[in-house]
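Omission of a single protein chain aside, the complex is shown with its protein chains in their original locations.
Think of it as A, B and C in the order they're written, each chain with its own count starting at 1.
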Amino acid sequence: MREITYTEAAREALAEQMAVDPSIFVVGEGIGERGGNFNTTLGLYEKYGPMRLRDTPIVERGFVGLCAGAAMTGSRPVVDFMFIDFILDSMGELLNQISKIQYMSSGRIKMPIVLRGCIGIGGAAATHHSGSYYPLFVHIPGFRVATPSNPYDAKGLLKTALTGDDPVLFLEHKLLLNRRGPVPEAEYALPFGQAAVIREGSDATVVALAVMAPKVLDVCDELAKDRLDIEVIDPRTLAPLDMATILESVGKTGRLLIADETFGPCGIGAEISAQVMEQGFDDLDAPIARLNGVHTPTPYSPSLESAIIPDNAAIEKAIRDLVAE
Amino acid sequence: MREITYTEAAREALAEQMAVDPSIFVVGEGIGERGGNFNTTLGLYEKYGPMRLRDTPIVERGFVGLCAGAAMTGSRPVVDFMFIDFILDSMGELLNQISKIQYMSSGRIKMPIVLRGCIGIGGAAATHHSGSYYPLFVHIPGFRVATPSNPYDAKGLLKTALTGDDPVLFLEHKLLLNRRGPVPEAEYALPFGQAAVIREGSDATVVALAVMAPKVLDVCDELAKDRLDIEVIDPRTLAPLDMATILESVGKTGRLLIADETFGPCGIGAEISAQVMEQGFDDLDAPIARLNGVHTPTPYSPSLESAIIPDNAAIEKAIRDLVAE
Amino acid sequence: MANDRTASGSEPLVALYRMMVLIRRTEEQLARAHQMGLVPGPCHTYVGEEAIATGVCANLRADDVVFSTHRGHGHALAKGVSPRAVAAELMGKATGCSQGRGGSMHLFAPEIGLMGTSGIVGPSILQGAGAGYSFKLLGSDQVSVAFFGDGAVSNGAFHEGLNMAAIWDLPVIFVCEDNMYATEVAFRDATRVQDVAQRVRASYDMAAVRVDGNDVLAVRQAAEEAVARARSGDGPSLIDCKTYRTRPHAEGMRDGGYRTAEEMAAWKQRDPIAAHAAWLIEAGHASAADLEAIEAEATTTVNDAIEFARSSPFPDPATAADFIFSAGA
Partner (left out) sequence: MANDRTASGSEPLVALYRMMVLIRRTEEQLARAHQMGLVPGPCHTYVGEEAIATGVCANLRADDVVFSTHRGHGHALAKGVSPRAVAAELMGKATGCSQGRGGSMHLFAPEIGLMGTSGIVGPSILQGAGAGYSFKLLGSDQVSVAFFGDGAVSNGAFHEGLNMAAIWDLPVIFVCEDNMYATEVAFRDATRVQDVAQRVRASYDMAAVRVDGNDVLAVRQAAEEAVARARSGDGPSLIDCKTYRTRPHAEGMRDGGYRTAEEMAAWKQRDPIAAHAAWLIEAGHASAADLEAIEAEATTTVNDAIEFARSSPFPDPATAADFIFSAGA
């Protein structure tokens, strides 16, 4: 199968859907002629012009609110935040409007809006350009949250986002953007709420999301040399969260680690741990472990930045500790 | 000891500190002459005038950002949001500025700012006036989060908030505001990160926060008639979270329920559950349980509203189920 | 003028009266219902400001859309929501326009273009602009209206929303209902320049007029021009309506301190309904008896609505978490 980058795969999904659905438009800063700071819309402006590739002033709250109104009246907006950190100025529109209007209107109004942006720590982007924030949108009802870890998932999940009728956070880790992977030329879409078992194993289960997925896979390949046979699950979407796949795996391995680059407190790992506690307690041979980035704003200096993200050594240690328990 | 209301207790803390610290000022809509929608500042405008009791236009982002700048330069602002839902428009200032500036400046700039408002579901306030949001501020590093459940704690925790140098979310559940309780006349303050064992027991531990604390106490009084002897812990602050007290209790009872009105996913219960899993697994005689409000926007109609909050019957059932496990 | 007194000439003018009276009666009855404990949540009435919603919505088609605020009963009624559906919603009943999910501050009737009222100040402006974006993108000639109060003018949403509408030429009508106060914060304390239309022209180069918001004909005329402008692709407008609410900010709230009895009395003299009634009679569009009949009709309609609401069932608790996501997702 051909291999393309994560960014190319996501762009392909957008381009294909824009070709068939004239109600899709994209807003953002530099997503017009420039094609997006991360090349998310490269080449589309030439085809579709400014109404559908809308360069905006720096008004994150404004254009998110505008897109809410557009979504309510027959359009399908895609908000391209560039760095997801810029979403914060629009939290009122998101948490009080976009997530609630389908409910408030008893389903008579739809809210087909895609909110995309780069997440994660890397490249000394420093603390205003390194956020992830997905636990916030998992906590608040009304959002779908996708965190694809490879080109295939990126395309398939964005397709689903662009054809569904719900608000979707589509979050692309900046260190994944240039990774290549197989993506079929034929049309496909990936349903939300379906985790992928990206490595089978029997000694322990690791749930690894976004950038942690490839990192954990690398570590598990190493550990295999020591006959440690680890199962790795990428949830792919955090809301809905496919607990069935995780529980089944824990039923088999008895041990669970959740590896997530972003913060621990009230994070995804906490939620998964609590649910396994509730639904799979008797399967557990050891306490569930969490591996997270350090609970701190992101420092700039590489010497500090690398100290706060879970690196391969930390992953290996966490898995070895878990198996040894 | 004299009994005063929750609102009176908190107002006393504010009044006492404003009297001794001229750098304290309050901003909000209607907190001047009117004394606050919830009487949070009643009588203070007459004493201190408009520079210290500052009625504002409806610019939540604006005045939060303004207060950040004021806190950085020697003042001690108190932001009175009225309903905490209005905080959402200021999330950029909070999550990207206020929580990060002490860190970014290596501690050379302080950020003594108190952010207060009413949380919780009740009185058919409907979905724009019923939010709680505290898990968001526990997830993001850099905040202190207090959720007092009674007048004594309200005064003592607000005192600490108003004398410390960190950003503090001070969250008052709307159904607690008029509750009376004993508050000493003598000066006192309550340290952050110190949970209160508000009922001793040996059969199970219930962590109950904010409005759930009095509800759970009522239920436990009933259950005592059936010889169920439940320990109840009010964490009082969620960041820092006093896990030691919770773990000690679980060490004694072997069973834990976390009762929290707001949403389950990536919530406080998830975090406590995960931490007890990590640090107290061997003490557990049954899986940890969570009791939360339904994961939905808040409906208006009383028939729907009461269906989504954990009522006494739900609390009782959760405790009985836990003990029966 | 008497020679306007043809059926076709007078009826639209009388219809304005009919709508204003309907709003007034509905509000009065809702206020009473609130006092009686039949409205479980907050209730912000539109009494004194009826001319604005009435004058604006008289120019709208059913497929045009309206985005409104916490003070939205009048906009809902003027857009065509029935008093039954509004009253039932405020009583939290399954028959309410939001099926009991919304209450006073969250009225929805998208079938007839009421796209929602919002308990948060600001979003109506942005969503209104967004609907305009949709219509332009989809090649429709629908127009969008955003109502908001003077309290929204200092808020960032106002500036971001108007600017976007202006630079992208969106078919939107922004209607500022300047009743001089945001709760008890006076507009004169919220900003140094209260001439919103002038500001909008200077900052956004948008067509903007200031009108007497208690003069239904003036509002209707300004809106007619704005709607025509939007519908023909000539971009957005702002209508800055000076008005006054003659009841407290919300039912049950104390109303003292921030405004004087004299001010209130003076504005009550300028009641938009009485003024229009006088004009209708003087200009020969209706007789006093005609107007009395209209009032009687409104009273009947509203009494029926209240009765309907009272006797309607509460929503089924089992549906409390329905509709968070779209079907099938």
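Quick notes
Note that in this section a contact is a pair of C-beta atoms (placed from the backbone, for glycine too) under 8 Å apart; a residue touches a chain by one contact, two chains touch by 3 or more.
Not measured: the values here are computed from a predicted model.
Seen in the complete assembly, the chain not on display touches A, B, C.
Among the residues B:M51, B:A186 or B:A313, only B:M51 touches the chain that is left out of the figure. Across B:S75, B:Q194 or B:Q279, the residue that sits in touch with the chain not pictured is B:S75.
Within the complete assembly, C:A157 is the residue of C:A157, C:A182, C:V209 or C:L280 that touches the hidden chain. Residues touching the missing chain, restricted to chain A, are 29-30, 33-34, 37, 55-59, 61-62, 85-86, 89, 123-129, 294-297, 299-304, 306-308 (touch as defined at the top).
Hidden from this view is one chain, which touches chain B at 22-23, 25, 51-52, 54, 56-57, 59, 61-75, 77, 92-93, 96-97, 101-112, 141-142, 144, 164-166, 192. In the full complex, chain C touches the hidden chain at residues 154-160, 163, 166-167, 189-193, 198-199, 202-206.
The working rule: only the chains that are shown with their structure count from here on.
Centres computed as Cα averages put chain A at a distance of 41 Å from chain C. Distance between chain A and chain B, defined via averaged C-alpha coordinates, is recorded as 30 Å.
Residue positions of chain A with contacts to 2 or more other chains are 61, 92, 96, 103-104, 141-142.
For chain C, the set of residues touching two or more other chains reads 98, 101-102, 106, 118, 120, 122, 156, 324.
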